[in-house]
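Every protein chain except one is present and positioned as in the full complex.
Chains here go by letter, A and B, matching the order in which they are written, and residues are numbered from 1 within each.
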Amino acid sequence: MTTGLVFAMAGAALFALGVAGIVLIGHLLRRILAFNLMGSGACLVLVGLAQRHDVADPVPHAMVLTGIVVAVAATALALALVRKLHALSGQIELPDDADE
Amino acid sequence: MMVVALVVTLALAFVFFLSGAMLELGPAAIDLRVPVSAHLAQSGVSHPVTAVLLNYRGYDTLLEIAVLLLALVAILAVVGEAPAAPSRAAHPVLQTLGRLATPLMVVVAVYLLWAGAFRSGGAFQAGAVLAAAAVLLHLVGLLAGWSTPRLRLRIGLAAGFALFLAVAAALLKQGSLLQYPPDAAGALILLIECGLTVSLALILAGLFLFLAREEGA
Partner (left out) sequence: MTLAFDLLLALSLLWSGWRTLATPRLDRAIVLFITFGLLMTLAWARLSAPDIGLAEAAIGAGLTGALLLDAYGVLRRPREGP
């Protein structure tokens, strides 16, 4: 049970927590928080599994660096959309689908 | 409640089986550390992560800066033509703290950019520190929120991507995509990183500042 494996399993748990949060929570701002948890979990899995034999591997580090920066841009765009939705309709949750 | 129980059960089963699979993994079939360190001398930098980011996988970094620019353009489209907000002046102590911290953050950013060639650092960390300095200045009231960008800001936002694209196009004539000639690799990487730092700082600061308007009182 090396350091990499501990964090890889924690990353898997965080990913599952994030997915469950997105599915079950209706409030859009909390969904964005859950999306960020998912992203962090996936990054931990990438680097943790590469580290599982205790030697640092630079290629997943570069991929995760790219991933973190793109995730903040996606979060900012999602927040802009949520703010626009709130300004236009006053709601903070997406409307439930009516049965079609 | 059925949906909640189902989702929780699925999530727990996912974690259980994935952790079990991770514990049974053997050593990796492909070890990329060997070719990375074997060619590190010709890559132009001496830090493996920077070499991977800007040389071996430079194409991914080019696409990344394009995606960031695209996200900023999408945010500008969502926000629209709202007027810029006047900056609220904060407490004088906070303003003094902002004035003291910002030059230090600029120095740290320049150091991180320069040190990326031989230790941890690089364009992304430097751009992030500069963007944090801009957000700090806005929060203490020394920098107003940004409205629709005019020419100078547009040039700054697009400069990193344009520079990277120009270097890639110039190199395309002599071979494959983004294959630096070994004697000029270090200088080219530093040039691209400078453009990336300026652009990234403006884009990341813009993600915050284009949205920071006083809506109402």
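To be clear about the criterion, a residue touches a chain if its C-beta (ideal position, glycine included) is under 8 Å from a C-beta of that chain, and two chains touch if they have at least 3 such contacts.
Values in this document were obtained by computation on a predicted structure and should not be read as measured data.
**Q** As a test of the contact rule: which chains in view would the missing one touch?
**A** Within the full complex, the chain left out of view touches A, B.
**Q** Counting contacts across the full complex, list the positions on chain B that touch the omitted chain.
**A** Chain B touches the missing chain through residues 49, 112, 120-122, 124-125, 128-129, 131-132, 135, 139, 204, 207-208, 211-212, 215-216.
**Q** Even though one chain is hidden, which residues of chain A still touch it in the full complex?
**A** 1, 3-4, 6-7, 9-10, 13-14, 17-18, 21, 25, 27, 29-30, 32-34, 36-37, 40, 43-44, 47-48, 51, 56, 61, 64-65, 68-69, 71-72, 75-76, 79, 82-83, 86-87, 90, 92
The rule is short, and it goes like this: only the chains that are shown with their structure count from here on.
**Q** Quick one: report the Å distance separating chain A from chain B, using the average Cα coordinate of each chain.
**A** 17
**Q** Show which residues of chain B lie in contact with chain A when the two form their complex.
**A** Residue list for chain B touching chain A: 3-4, 7-8, 11-12, 14-15, 18-19, 22-23, 25, 27-28, 32-33, 36, 48-49, 51-53, 56-57, 60-61, 64, 67-68, 71-72, 74-75, 78-79, 124, 128, 200, 203-204, 207-208, 211, 215.
**Q** Across the complex, what residues on chain A touch chain B?
**A** 5, 8-9, 12-13, 16-17, 19-20, 23-24, 49-50, 52-53, 55, 57-59, 61-63, 65-66, 69-70, 72-74, 76-77, 79-81, 83-84, 87
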